[in-house]
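Heads up, one of the protein chains got dropped from this complex, but the rest are sitting where they should.
Naming follows writing order (A and B), and every chain is counted from residue 1.
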Amino acid sequence: MTNVARTGQTLLIVASSMLFAAFTSAMVVRRATGTDWIAPSVPVWLWAAALLALSASWLVMRGLYRPAALCGFLLVASQIAYAASLRMGDVAQSFAAVLVTAHAAHALFGACALWWKGERASLFWHFAGALWLYVLWLIGVWA
Amino acid sequence: MQVAILIAALAGATVLLFVQPAWWLPEAISAHAKNYDSHLLLTLWVIGVLFVIAQALLAITVFRFRDRGQQPSAVEGNHKLELIWTTTTAVIFIGLAIAGQGIWAGVHLRSSADALKIEVLAKQFAWSYRYAGPDGAFARTDVKAIDDAGGNPFGVVGGDDIIAPILRVPAGRPVELLLKSRDVIHNFFVRELRIKQDVVPGMTIPLRFTADKPGAYEVPCSELCGLGHHQMRGTLVVMPPEEFDAWLREGAVR
Partner (left out) sequence: MTIFSTDHKVIGKQYIGLSLFAVLIGMALSLVMRYHLVHPDAKVRLFQMLWPDGAPGGQMTPELYLSLMTMHGTIMVFFVLTTAPQSGFGNYFLPLQIGAHDMAFPVLNMLSFWTTALSFLVLMAAFVVEGGAPLSGWTAYPPLSALGKIAGPGQGLGQDLWVLSIALFCVASLMAAINFIATIIELRAPGVGYFDMPLTAWAWFVTALISLFAFAVLLAGGILLLLDRVAGTSFFIPGGLVVSDQIQARSGGSPILFQHLFWFFGHPEVYIAILPGMGVISTVLSVFSGKKVFGYRAMAYALLAIGGLGFLVWGHHMFISGMSPYSSVAFSVLTLAIGVPSAIKTFNWIATLWGGRIRFTAAMLYALGFVSLFITGGVTGLVLGQPGLDLYFHDTYFVVAHFHLIMGVAAIFAIFAALHYWFPLLYGRFLNETLGKIHFYGTFIGVYAVFVPLHFAGIAGNPRRYPDFKEYEFLKSLMPLHVGVTHAAYSLAAIQLLFFFNYFWSQRKGKLADKNPWGAATREWTHD
């Protein structure tokens, strides 16, 4: 990977982190100020989707970019299925939907990048995987 | 060179406008408002002096070093000078910030237990006020009981509250407003009291003042609230205490 590509990806990671930081702080504030917070339920299969992210990262490290991308697409599909099951009228669920959908957009971008660009997209993919663990923790444990 | 003169002229004209202002603050009708005015005047003096020094320095420099074929000096910096003006401005700026905390604290950080509590309700595009009746407490409210045409914008259920379209307060007695909104953000502003507070739906925000001078004062909504924002005019009437007490008793009977 060239220096330019790595720096660019690092900056993209900073911007994405900032986006999720903003969502997180909104969520923290909203939970503290409202009286209507009911923790969303996270199905077991969504936890299992974390394995997809991790195995994609493992495949990336082995140089198997297209299989990794396939894992990524599966992850996106499971995220969309989960987000579609949430009720937007409920505040905790709507936050979960926002976080998961925002992550799905990142994962889709990352998986496409793995498919077409291979090794050059690896840094972003690892970030996306770690970000997914964070989102799962946020909606599944913290909330 | 003309530009140096122009900078000086425009800065001078600005200062003149402030020295001989055609429009200024309205009368101050509370102790807080008087404190406010004196701190504002102090601040305006400080920034006025800074303004004059900076603009004059600029104009004089431009005039003095206009192109007359001279050789430019090769100075690239002067740490001592930079340190001096950095420290000076820092001291002045932070000093002002600290000196001004008193008027903020007076409105928001100190409360008086015996204040007369009045609930203020803002909606698109009108103000309503509610006083506790002889039972000394505010009655329960319910959004379903809201009836604007029937004179019940609060949705009060039961009780003996007094609801009024004009804010009446007794002169010389501390008042605590409890600001509420029914729809969007509004803003309660009384120029003569030098207080301004957003009225945020979902919150009850306290605002304290003691008005000393009887009279009627305009309350312009000061947070954009929709197409009638500029017509959301409230009225504050400061009454002599005995007249206020009589008015409140009369309201309770009705």
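The definition used in the following text is that contacts are C-beta pairs under 8 Å (C-beta built on N, C-alpha and C of every residue); 3 or more make two chains touch, one makes a residue touch a chain.
No experiment lies behind these values; they were computed from the predicted model shown.
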Hey, which of B:V19, B:A113 or B:V143 is the one touching the hidden chain? B:V143
Touching the hidden chain in the complete assembly: which of B:D160, B:E176 or B:D198 does that? B:D198
Quickly run down the residues of chain B that touch the omitted chain. 1-3, 6-7, 10-11, 13-14, 17, 21-26, 36, 39-40, 43-44, 46-47, 50-51, 54-55, 57-58, 61-62, 65-78, 81-82, 85-86, 89-90, 93-94, 96-98, 100-104, 107-109, 123-124, 143-144, 146, 148, 182-185, 187, 189, 191, 194-198, 200-203, 205, 218, 220-231, 233
Contacts of chain A with the absent chain, listed as residue ranges: 3-4, 7-8, 11-12, 14-16, 18-19, 21-23, 26, 29-30, 33-37, 88-89, 91, 94, 98, 102
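As a working rule, only the chains that are shown with their structure count from here on.
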Separation of the C-alpha centres, chain A versus chain B, in whole Å, is 46
